[in-house]
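With one protein chain held back, the other chains of the complex are shown just where they sit.
For clarity, chains are labelled A and B in written order, and residue numbers in each chain start from 1.
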Amino acid sequence: MRVVTTGEVARDPAHAEAVLVVKELTVEYGEGVGAVVAVKDVNMTIGRGEKRGVVGESGSGKTSLARAIPGLLGRSGRVVGGSIVVASTDLRALSERASAQVRRTAVSVVFQDPLNALDPVRSIYSQVAEAIRLRRPGGRHLRRPRMRSAIGALLEECEIADVARVMKQYPHELSGGMRQRVAIGMAIAGDATLIIADEPTTALDVVTQSEILHMLDRVVSQRSAALLFITHNLAVVSEFCDTVSVMYGGRIVEEGSCRDVVRQPVHPYSRGLIGAIPTIAGGRRELVGIPGDPPSLSDLERGCRFEPRCYLGHGVQVCCAQVPGLDDVPAMGSSRSVRCHLIDRSSGGGLGPAAA
Amino acid sequence: MAHTIRARLSGAIVTLFIASVAVFVILRMLPADPARLILGPLASAAALQHERAVLGLNQPLYVQYVDYVVGFVHGNWGFDYGTGAPVLKEVVTRLPASLELGFYAMLFAVIGALAGAVASVGARSRVVDSVCRAVAFVGLGSPPFWIGLMALVLFAEYLHVLPGPVGRLGVGVSAPPATTHFYTWDALIAGQWGTFANAMEHILLPALTLGLAPFGYLFRLLRHSLREVSDEDFLLVCQGKGLTRWQALMRHGVPNALLPALTALGLLVAQLVAGSVLVEAVFNWPGVGQLVVNSVLAREYGVVEAFVILSALAFIAVNLIVDSLYVVIDPRLRRPSVI
Partner (left out) sequence: MFASGHREATVGLGVILVTVAFAWLGPQIWRADPLAVNLANSLLPPSAARPFGTDDVGRDVLARVMSAGQLDLIAAAAVTAVGGLLGMSVGLLAGLRGGLTDNASMRLIDSLLAFPPLILALAISVALGAGTVSAALGITISTVPFYARLMRSEVLRVQALPFVEAAVASGCQPSRIVWRHILPHTWQVMTIQASSVVGYAVLTLAALGFVGLGVQVPTPEWGTMITAGLSYVLSGQWWIGVFPGAMLLILVIGCNLVADGLGGEAVGSVLTGSTRNLPE
């Protein structure tokens, strides 16, 4: 699997395989003095077939990122800077109508809360049919029997049993897991090259969660689509993503291949996140959380956002005064970037000088 | 579904029964002398005596009640002492005028409120929103007969663009051949364009006046439910499918927002019935509402009694229809949740 990271793309213009290129993306909510910067200068490139995890606490900006890409920020949010290129089209330059066209063909979204993801007064048939009509070439002309079999095939692919019955049902008659399967079915109705899943399993019980994750993993792989997977659960990411971006306070603080980051996190925040995961096999150890709360994003950014909660940088002058850059750490092997002043970049990503 | 509708129907019948008792209590037992109430202060002693016998006031109460209901069902509503015509006949002659007015008022309220709500929430138009909210506040905040007065001052007296309060047609214009008894429709059916235009310009102000309060009420309701719906995730999901924000709102948002508004239909009808009493007299509109006002002023309460019963009947019927419709339309009621 070829892993494309932002660092490379910046240098290499020949990223023909990139499905999504986000550059310097900044998202704000509200206006004037009370404006909140939810996403700040995010760069991200996802290649065809890549599964990218985005991890962070609530309030880290990951959901805003997921909604900004397809242009679904809603009433109060808006993209104030940067570019979003999907399938070599800059979405920010598009009209509402044209970006709806892109959502139809190139980008699909699966949302967090399956209970509210479906129109309560329309049958499953009518909602999936709408997705097929919009997304599939020629889907507009499908007549009822062929539409039924198309929907049946789609729902079966999402591991729904008794398809004929489900089609006739309404959302309130289905369990949360079933609704999420239907939602995923609608997302893969066309041939989207990028599928964005925003915490698709958070609201579900653990067993359903893993079934749906495996199903999602399978359908995405079969289509060799790119996946942007948003979650607060690092364990889920480590299970099936190729690469991971850790977000904090609206910025990406660490990025790299999933295995490496989970095995050897560098940024103090990532270390905290990993320290907070219990393991089944690893014997007893104390779980370490991260003290304090996520930062208020309406404050002006001075220095590192994580500084107040950081066990290394708290009170350190450079951390308080200067916003750290997201820089490569060559010593950490393939393409790892970290946003931290206190990294000794020459010697294998060890932390210093303060930590040394 | 059939079960739910049966339950609603039996509920409506019970309500109807208790409401009829309420009418009986209010109009036959509260007044010291119902005969005097019905015949008015100028009635002779003999007439009063006769009326008391007709009303059966010396019978036991339940017999009086049964007689009363049976009499009403048989169309025995008494006589209008002004014209000497039976109340039933008087009401039936005047009903089409009221229904036509109510139809256009409702049309204005529903279409105006829906368009206003969609424009202010969907298109996020601040101007439309402010204007509609202001109109709603005025419509809900002032008596319709004052609105009518203001409209007449402005359009008939000051601008001279619309006719004054002269009824359904201008002087010298004769009514179109009666098919539906709605002058505007009948004129169209007969192809009398001049009469149609005349009927339209005469019904415009009364209909807008009558429809203003229902408009205000409905606009606020739709605006509220549309705002709530437009924050729902499923609209984003629909946009995620490739609908524009506008398409998602029209196809999925509006139907969802309309459902709660449906239950308000009964209240709208109540507003129209009550409003017709207050608006028709202002515009000299020859409908049932004007008849009621004239009867009250003339202290002839037979008409009022019939009107009270009829409007309760209409109100109960509309609510029953709406409740049943709701069960048919909303899948969540049609098939209750399994989880």
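Going forward, contacts are C-beta pairs under 8 Å (C-beta built on N, C-alpha and C of every residue); 3 or more make two chains touch, one makes a residue touch a chain.
In this text, all values refer to a predicted model and were calculated from it rather than measured experimentally.
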item	value
Missing chain: touched chains present in the view	B
Absent-chain contact - pick from B:65, B:215 or B:301	B:301
Residue in contact with the excluded chain [from B:88, B:115, B:149 or B:162]	B:149
Which residue of B:39, B:169 or B:312 touches the chain not shown here	B:312
Listed residues B:188, B:204 or B:333, member touching the removed chain	B:333
Absent-chain interface as seen on subunit B, which is shown	14-16, 18-19, 21-23, 26-27, 30-31, 37, 137-138, 140-143, 145-146, 149-150, 152-153, 156-157, 164-165, 217, 220-221, 224, 260, 263-264, 266-267, 270-271, 273-274, 277-278, 281-282, 292-293, 296-297, 301, 304, 307-308, 311-312, 315-316, 319, 323, 326-327, 330, 333
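Note that in this section only the chains that are shown with their structure count from here on.
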item	value
Subunit A-facing residues of subunit B, complex	124, 230-234, 236-247, 252, 255-256, 259, 329-332, 335, 337-339
Touching residues (chain side subunit A, partner subunit B) in the complex	67, 70, 72, 74-75, 96-97, 100-101, 103-105, 108-109, 111-113, 116-123, 130-131, 134-135, 170, 172-173, 175, 183, 186-187, 189
